[in-house]
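A single protein chain has been omitted; all remaining protein chains appear in their positions.
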Amino acid sequence: MTKGTLSRRGLLKAGAVTGAGLALPTIFTSPAAAFTNEPTGDSVTLGFNVPQSGPYADEGADQLRALELVAEHLNGGGDGGMMQTFSSQTLEGNGIMGKRVEFVTGDTATNTDRARASARSMIEKDGAVMITGGSSSGPAVAVQALCQDAGVIFMAGLTHANDTTGKDRRANGFRHFFNSYMSGAALAPILADQYGTDRKAYYLTADYNWGYTTEQAVQEATESKGWETVEKVLTPVGAGDFSSYITPVLQSGADTLVLVHYGGDMVNSLTNAVQFGLREAQANGRDFQIVVPLYSELMARGAGPNIKGIIGSQNWDWKLENQLGAKYTGTNAFVRSFGEKYGFPPSQAAHTVYCQVMLYADAVNRAGSFNPCAVVEALEGFEFDGLGNGPTLYRADDHQCFKDVVVVRGKENPENEFDLVEIIEVTPVEQVTYPHDHPQFAGGELGACNAGA
Amino acid sequence: MDAIILQILNGLDKGSAYALIALGLTLIFGTLGVVNFAHGALFMLGSFCAVTLNRILNLSHEVAVPGETDFLGNPLMREVPYVYEWFGEATGAAIIDWSVPLAILLAIPVMGFIGLAMERGLIKHFYKRPHADQILVTFGLAIVLQEIIKYFYGANPIPTPAPEAFRGSFDFGLLLGFDANTILYPYWRLVYFGFTVFIVAAVFAFLQFTTFGMVVRAGMADRETVGILGINIDRRFTIVFAIAAIVAGLAGVMYTPIISPNYNMGMNFLVLSFVVVVVGGMGSLPGAVLAGFVLGILESFASMPQVLDLLPGLNQIVIYLVAIIILLTRPRGLMGRKGVMEE
Partner (left out) sequence: MLGLTRKDFQLLLIVIGLTMFAPFLLNPFPETSALAQFNAGYPDLLQRFVIFSIFAIGFNILFGLTGYLSFGHAAFIGIGSYAGVWMMKLLTMNIIPAILVSILVAALVSLIIGYVSLRRSGIYFSILTLAFAQMCYALAYSVLTPITGGETGLQLRLNDPRILGESVTEAGNIPVPHLFGLETRDSLELALGNWVFTFNAGYYIAAVAMILAFYLAIRLFRSPFGIMLRAVKSNQQRMSYTGLNPKPYTLAAFVISGMYAGLAGGLMVAMDPLAGAERMLWTASGEVVLMTILGGAGTLIGPVLGAGVIKYFESIFSTINRTVLEGWFAFLPDGLENVVISMIYPFVGKGWHLTLGIMFMLVVIFLPGGLVEGGQRLGRLFRRRGKRDAAEGDPVKPAE
C-alpha cells in the first residue's frame, strides 16, 4: 500500500508506463517516490490556489496575473522581471532545476473548505509540489495545515493575521507577507508623530481571527506610545451598513477611529464613517482621525475619494523604488514587466505571490531537490534582497519574512485609479521585528517538516 | 438619549432597505405565489443601473498631457469625459455629480423591462410548479445575473457617491432641543428614508385606490374566482411583477451611496429579506414593511457598545433571534394571513 499520492502525470511523463495498453496491471509501491509528487519528468507542477469567486475575486485575479508572469519568467519568457534583481542568482530561465514550470489553478472562494478541496485536487490529481496564493487568513491557515499533512510546500499569499506564522504556524508553510504585529509596530510611531501621543482610540473590529490579532497588535503598539483605548466593538463580517456602529463613536469621547476591517467591510465602514462626517469632526479639541491598519490598492479603489488622507500600512507599493531609491530594487523591474503585460501596475497581493514563487524556485535550486524538507532547510534563515522590499530575512523560527513596512496615506489628488495612495514613510525592519515567542504569536509549534510519501 | 435617537434613525435607514426589498418580494409571493430567489439580484441590478449610468456619463477620451509620463515612461494621458465637451465643464461635472438620482430615470424602464421579461419568459411557466422548483430556477437565474455583472464590473465594490449637495449632515439635535452637533444625520440617508416612505405609500395607494389594484388584491385573495369572473388576471400579474422589480431596483439605485455596490450584494440581502417577509407574515404588505423597520431598529440597538458589553455577539444573531421569537409567539408572523404558504 502506498502512502500519500504520487504525481500521476510525472510518472507517466517519465515514461514509466507508456504504450503497453493492455499490459499486466502494475501496482506501484512506495519506493517509487521519495516524497509527495516527486517530479520525475521534464516539468514540475505548481498549484496556484486563489479566490476566483466571492468578495476577493479581483484580488485573486491580480494574484493569478502575477503567478502566470512568474511562471513565464522562470521558464525564460518575457524580460525575466525580478529574476535579474534577485540577490540569489540560481535562476536562469530554464525552469526550476531544469524542469519547465507548469501550473494548475483553483478557486478558494475565500472559504476554508473550498480552499482545501481545491488544494487537495491540485496535490492528488495534478501532482503539485507547491501550493501558493490566497487572499485571507482563514483559507491560508487551513491550506497550510493541509500542505503540512500532505507533504508539500505552502507559500502563503496575502495573509495578514498573526496566526499564520503564530499559533497556526507549520513547518511546510512560509509567509512573505507582513502581519498584524508588524502593522501595529510600523504604524504606531508614525501615528504618534502625525496625530500626537495622547489620542483616544475607538476600535471597530471585524469579528474573526484576523480582526482579533490586528486589533490587539495596533492597540498594544499605540498604547505603548501613550494612546488610550476608549472602546472596542466587534462587527459581524459582511455587516453592509455600518451606521449603527459609527454613530456611537463621536459620543464616546474618542478622537481617533481605528477600522480593523478588510475588503468590502473596510470599504463600507470607511464610506459610512466619512458620510457621518467623521473626517470633518472635531473631538477633544482636535481633528478627528481615521486609521485603517491594513491597506490594499483594491480597497482604496472601492472606497474612492473616502480614502483621502487615511493612514494605513502595506507590504509593498509599486512606487517604492521610484520614491525611496535603490534600496527597494526589484520593484521597478517587476512593475515594468507586469505593466507591459497587463497595462496597469501590480497590487501588493500580486507582488507577494510573485516573490513567493521565485523564492521557492530559488530554494529548490539551492537545495538541489524538490524534497519539501530540503526546501524548508534552504528557506529557513535565508537572507535575500532585490525582490522589492529591500534586505529581507526568512526567519527559521517561524517561517515569517522580516522586512521594512510601508506606511501609506490616501492621496488627496490621485492621478489615476492605480495611484490612490502615497508613501509617507517606511518603517525599518528593526522596528517591526519581534521574538518568535512573542505573546501575540504564542501557542504555535512548527513541528517537523513533512515530505509525505 | 441622543444615542438612542441616533440608533432609531439608523434602524429606520437599515429598515428602509429591508422594507423596500421585502415589499416587492411579498408582492410576488402574495399575488403570484412564487418564491423569488432572484429578488436580491434585482436589487443588485438596480444598484448597477446607477453604476452604469455613472460610467456612461464618465465616458471619456484620452488627451495627452504635455511633458508628463506615466509609470511605464509613456506619455501621460488624461481622460476628459464627453459630457464636459457637450455641456461645458461646469454643467458636465454637475450631471456626473447627480448620476445617482438621475439613475432613477434609467432604472425605471430598465428594471421594468427586466421584470416583464423575467415574468413572461420564465416565471409564468412556474406558477403551477412546486415551490422547490421555483427556488431552483430563480436561484439559478440569480447566479447567472450575478456572474454577468461580475464579468463586466469585477468583484470589487465600486464607489458611487451621492451628489455633492447631499453630503454633510442634518442637525437633529437643534431641532429636538439637544445641544448642537449631538444628533447629526447624513442628508442622503434622510433622503433614502423619505424615498422609501414615498415608494411604500405609492405602492399602497396604487393597490388601494385604483381598479387595477383592486383586481390585484382580489387576485391575491382568491385567484381562481377572479379568473372565473372573466378578468385577465395573468396580464395584471405580469405588471405586478414588473412593479416589484422596479421597487427592488429603485431601492438598489438609492442605496449605492450608502454601500458601494458589488456583484454579491444581492445575496447578502436575499436571506435577510426573506426573514423580513416571513416575520412580517406571508401575504401581508404592511407586515413586510413593519417587519423591515422593526428588524432594522432592533439590529441597530444590538450593535450599541453598551449592549454588546452585556451580551457579546448579540449583533451577530439579533435578526435571527428576533425572527425565532416572533415566529414562535405569533404563528403567522406579525400580520400574516391564514393558509398562505403554510402547507
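We just call them A and B in the order they show up, numbering each chain from 1.
Everything below uses one rule, namely that contacts are C-beta pairs under 8 Å (C-beta built on N, C-alpha and C of every residue); 3 or more make two chains touch, one makes a residue touch a chain.
In this text, all values refer to a predicted model and were calculated from it rather than measured experimentally.
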Practice problem: Check the options A:L46, A:I96, A:M130 or A:L146 and report the residue that touches the missing chain. | Solution: A:L146
Self-check item: Hidden partner chain, touching residue among A:G81, A:G133, A:P236 or A:P293
Solution: A:P236
Practice problem: Identify the residue among A:A57, A:M82, A:V274 or A:A333 that touches the chain left out of the display. | Solution: A:A57
Quiz prompt | Which residue of B:V65, B:L105 or B:V144 touches the chain not shown here | solution = B:V144
Quiz prompt | Contacts of chain A with the absent chain, listed as residue ranges | solution = 1-6, 8-9, 11-13, 16-23, 25-28, 52-53, 57, 60-61, 64, 68, 103-107, 111-114, 116-118, 120-121, 124-125, 136-138, 141-142, 145-146, 148-150, 161, 163, 168, 207-210, 212, 234, 236-237, 445, 447-448, 450
Practice problem: Could you please point out the chain B residues that touch the chain left off the display? | Solution: 35, 122, 125, 129-133, 135-137, 139-144, 146-148, 151, 267, 271, 274-275, 278-279, 282, 312-313, 316-317, 320-321, 323-324, 327-328, 331-333, 341-343
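Going forward, only the chains that are shown with their structure count from here on.
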Practice problem: Can you check how far apart chain A and chain B are, centre to centre, with Cα atoms defining each centre and the answer in Å? | Solution: 35
Quiz prompt | Interfacial residue positions of chain B with respect to chain A in the complex | solution = 2-3, 6-7, 9-11, 13-14, 17, 70-72, 76, 150, 154-159, 161, 167-169, 182, 184, 186, 188-189, 257-260, 262, 264-265, 268-269, 299-301, 303-305, 308, 312-313, 315-316
Quiz prompt | Interfacial residue positions of chain A with respect to chain B in the complex | solution = 53-58, 61, 207, 231, 233-236, 238-241, 243-245, 247-248, 250-252, 264, 267-268, 271-272, 275-277, 298, 301-306, 318-319, 335-336, 339-340, 345, 415-416, 418
